[in-house]
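Only a single protein chain was left out; the remaining protein chains are all shown in position.
Let's turn to subunit A:
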Amino acid sequence: MLESLLALGGLVLLRDSVEWEGRSLLKSLIKKSALRGEQVHILGCEVSEEEFREGFDSSVNSQLVYHDLFRDPLNWSKTGQALPGGPLEAVRALCGKTVPGPVTIVLDSLSWLLLRLPCPTLCQTLLALSRQRSCPGDSPAGEQVRVLGLLHEELHGPGPLGALSSLAQTEVTLSGTMGRASAHILYRRPRQRPTHQIQWFSILPDFSLDLQRGPPLESQPHPDPHAPPADPMTHLTFNLHLSEKEREAKDSLTLPFHFSSEKQQALLHSGPAPAASRIFYEPDAYDDLDQEDPDDDLDV
């Protein structure tokens, strides 16, 4: 599962919630890409660096480049370490990290950024991040830059969530039942139909992934929707089915509005034979027989 999530470039959105947290999945993705030898840049906003780095072994930790926004986001201590300009500049600074080879940029929490920056600005910056190439003539095909963003979906309304979803190439929504986590993965490749996949998993203490099968099926309360419902024809007092002979008769019936050749012949030949139809007219006392003067029956 992790390979498929990391295979596409662009923005990978991890939506988690209070019950199903996503930071451990994020860390397992980081570990996977670090073990593949990629550059990993992390912008940490929500947790401290020590807490983020714990659980990784030293080989992984040495590959992570951590940009800390948690300790001093507004640069109050005025040291040289903190990034000036606030969160936006910090994100933009990641754009400039053009090194050859595939790069993974991790935004520890997009929610943190979304609460402090206007949503359109963040979307534009994310697009700039995922569009950058390592060098102009270097990347042969596809994008080499991956942006992993963690989003707490309960903090935001449908507007920003929809906007970020439309921007993302891959969207992973974490949920689960009965203590087992599942990931609903939606792949939105640029010009292809989106594909959907559900994967049950659990994360081991060393941040490797254990894929599992779905939960046992007896917990499904809904019946199969494609099973035929109770046949409504059983209790009717009339018969709606057609026997074979009736079906043949129905098919061979000429409909009254069909302009068939018999009808055409009938219409063509009915011209010179008006003898069968005659009009018998009995004039009334009030009927006027004089065709010339229409006002003859008036009392003027």
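Assume a residue touches a chain if its C-beta (ideal position, glycine included) is under 8 Å from a C-beta of that chain, and two chains touch if they have at least 3 such contacts; residues count from 1.
As a working rule, contacts and distances are computed from a predicted model.
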{"item": "Protein that the absent chain corresponds to, by UniProt name, given \"AP-2 complex subunit alpha\", \"Glucosamine-6-phosphate isomerase\", \"Vacuolar protein sorting-associated protein 35\" or \"Elongator complex protein 4\"", "value": "\"Elongator complex protein 4\""}
{"item": "Among A:3, A:210, A:244 or A:287, residue touching the chain not depicted", "value": "A:287"}
{"item": "Option touching the unshown chain, where A:69, A:106 or A:123 are the choices", "value": "A:123"}
{"item": "Interface with the unshown chain - residue positions in subunit A", "value": "88, 117-121, 123-125, 127-128, 131, 157-160, 162-163, 166-167, 188, 191-194, 196, 232-233, 236, 238, 240, 251, 255-258, 262, 265-266, 269-270, 273-274, 276-281, 284, 286-287"}
